[in-house]
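Working notes, structure below.
With one protein chain removed, the remaining protein chains of the complex are shown where they sit.
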Amino acid sequence: MKSKHLLSIKDLSIADINNILTKAEKFLDKKNKKKNSFSDKNIINLFFEDSTRTLTSFELAGKQLGASVINMSIATSSIKKGETLIDTAMTLNAMDPDILIVRHNMSGVPYLLSEKVNCSVINAGDGSNEHPTQALLDALTIKRHKKNIAGLEVAILGDVLHSRVARSNIYLLNKLGAKVRIISPPTLLPPKIEDLGVKVFKNLEEGLKNVDIVMVLRMQKERMSGTFVPSEKEFFKFWGLDRKKLNNAKKNALVMHPGPINRGIEIDSDVADDIGRSLILEQVKLGVAIRMALIEQLIK
Amino acid sequence: MKSKHLLSIKDLSIADINNILTKAEKFLDKKNKKKNSFSDKNIINLFFEDSTRTLTSFELAGKQLGASVINMSIATSSIKKGETLIDTAMTLNAMDPDILIVRHNMSGVPYLLSEKVNCSVINAGDGSNEHPTQALLDALTIKRHKKNIAGLEVAILGDVLHSRVARSNIYLLNKLGAKVRIISPPTLLPPKIEDLGVKVFKNLEEGLKNVDIVMVLRMQKERMSGTFVPSEKEFFKFWGLDRKKLNNAKKNALVMHPGPINRGIEIDSDVADDIGRSLILEQVKLGVAIRMALIEQLIK
Partner (left out) sequence: MKSKHLLSIKDLSIADINNILTKAEKFLDKKNKKKNSFSDKNIINLFFEDSTRTLTSFELAGKQLGASVINMSIATSSIKKGETLIDTAMTLNAMDPDILIVRHNMSGVPYLLSEKVNCSVINAGDGSNEHPTQALLDALTIKRHKKNIAGLEVAILGDVLHSRVARSNIYLLNKLGAKVRIISPPTLLPPKIEDLGVKVFKNLEEGLKNVDIVMVLRMQKERMSGTFVPSEKEFFKFWGLDRKKLNNAKKNALVMHPGPINRGIEIDSDVADDIGRSLILEQVKLGVAIRMALIEQLIK
């Protein structure tokens, strides 16, 4: 990899991406998990935002490689004692970890920290900017079902404005030659999003036509209050993915979601739980393998 | 074992129980602890209730077997983000753990989750239903002091109504041939408890007569408010185990408690700290060994 950090999908060449996807598939075989060669490696998960799945996924990935993994959540951190963000990172860096995995609700924090520390930094989600490992695991999920990503029609549906997952997926899918479209209510559409190389649809039925993959985004409850969306019920009626709306897509179109899902808001249980169409749990499974591959790539 | 889960003592045959007790004794020897053969195994502790001793005991048991152990407490979980209990479990299951160890304040949650996931589930305490590993460690503690459990007179004393420990112990001690009696104030006695094969005593002195083991139950402070019990002082006077009351039991009767103890409420310090009579700390010690044996049994 040209960079020792993973801050943005933009840091990765196509060769880097293919490398990570190939390595990750290797880790799906249980025999390739625990490697004692990583027993002298230390990983610190520095999470300033609550998280179940991403934190657990990185923790498992590190431990399955045999590394020592330390979790630091903001609740127990010295930030409360008035230490600055950068001082916290430099203090942890002084303890000689191999990787610092950072999640923060402000865009740019992992980049800022990567300039200060000498270990590798992985962006585990920063504000509404990027979540590169989510995009990588999404790409692996698609690849395992559709073989080639190039040429696929992928629709990203929902709250694109606040979604770091959307941004990382747009970058990655474009790099790999997919055609990406955005389907979103006007209030949740970022300005000039077309400049990132996506086609915008403000009509859901039209937007789903001829689509191979529908990526449904998580809708934050705190946005269901008038400014962005009138109500949960209204949002589900017009933008929530149910069987009927999904029928506008290709017959074998598959459904993805970064989780955790809000049943009855952005996705109907009937679709989310359809094992023939929904890849949601497979995304979780592949997430651990992708993170193992990335960690191995960065610290070997 | 006939089941790949441990949800209830009822899942276990007498052979299963003896197997676990025998294995656990082997682990009391330090040389038999850390086994690298489990280094590719992953255990997730999914605790929806605060816990010191049970969580730490399971964590230590898993780590001493060389497995990777991940703790998830409700505070950091996506439940707060509106994800359902089952979605949380299925997400964790998708990460391919070998065992999910579940504690929840509602009866039946471990059973519900075991129907949805494909890893093993261990019930680490569900509501006022069961706490099977506590009963197993209690059985091992008794066995090490009294040799045979069959034929022993065991009294369970206190708040039986809310006690998952009582329920699991009643099932297990009955299976192993002990004679179980319940000593409890009428307000804390579950209806039809006799149907589980116990003898009920509403008089403490009488109930303790000829008893080999007194298992004192923990009294929840929140029940000391009139409905169940008039006051802490009143409860201690009539139902708290002190030296004088204990003198009603056999001369060599031993005292147990699942912990944490409330000194001066359900048990007097004089009895709790009597190293000739109290097995409380030994129960803790044997708890780690029992959990190691159970984990080994489920994932080997």
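For reference, chains read A and B in written order, and residue numbers begin at 1 within each chain.
The rule is simple: a contact is a pair of C-beta atoms (placed from the backbone, for glycine too) under 8 Å apart; a residue touches a chain by one contact, two chains touch by 3 or more.
Being a predicted model, the structure only gives us computed values, none of them experimental.
Interface note for the absent chain: among B:3, B:18 or B:73, the touching residue is B:73.
Touching the chain that is not shown, out of A:18, A:32, A:68 or A:107: A:68 (per the contact rule at the top). Looking at subunit A, the residues touching the absent chain are 39-40, 42, 44, 68, 70, 72, 75-78, 80-84, 87-88, 90-97.
Contact between subunit B and the absent chain runs through residues 30, 33-34, 36, 50-53, 55-57, 59-60, 63-64, 66, 73, 75, 221, 259-263, 281-282, 284-285, 287-288.
In this section, only the chains that are shown with their structure count from here on.
Averaging Cα coordinates per chain places subunit A and subunit B 40 Å apart.
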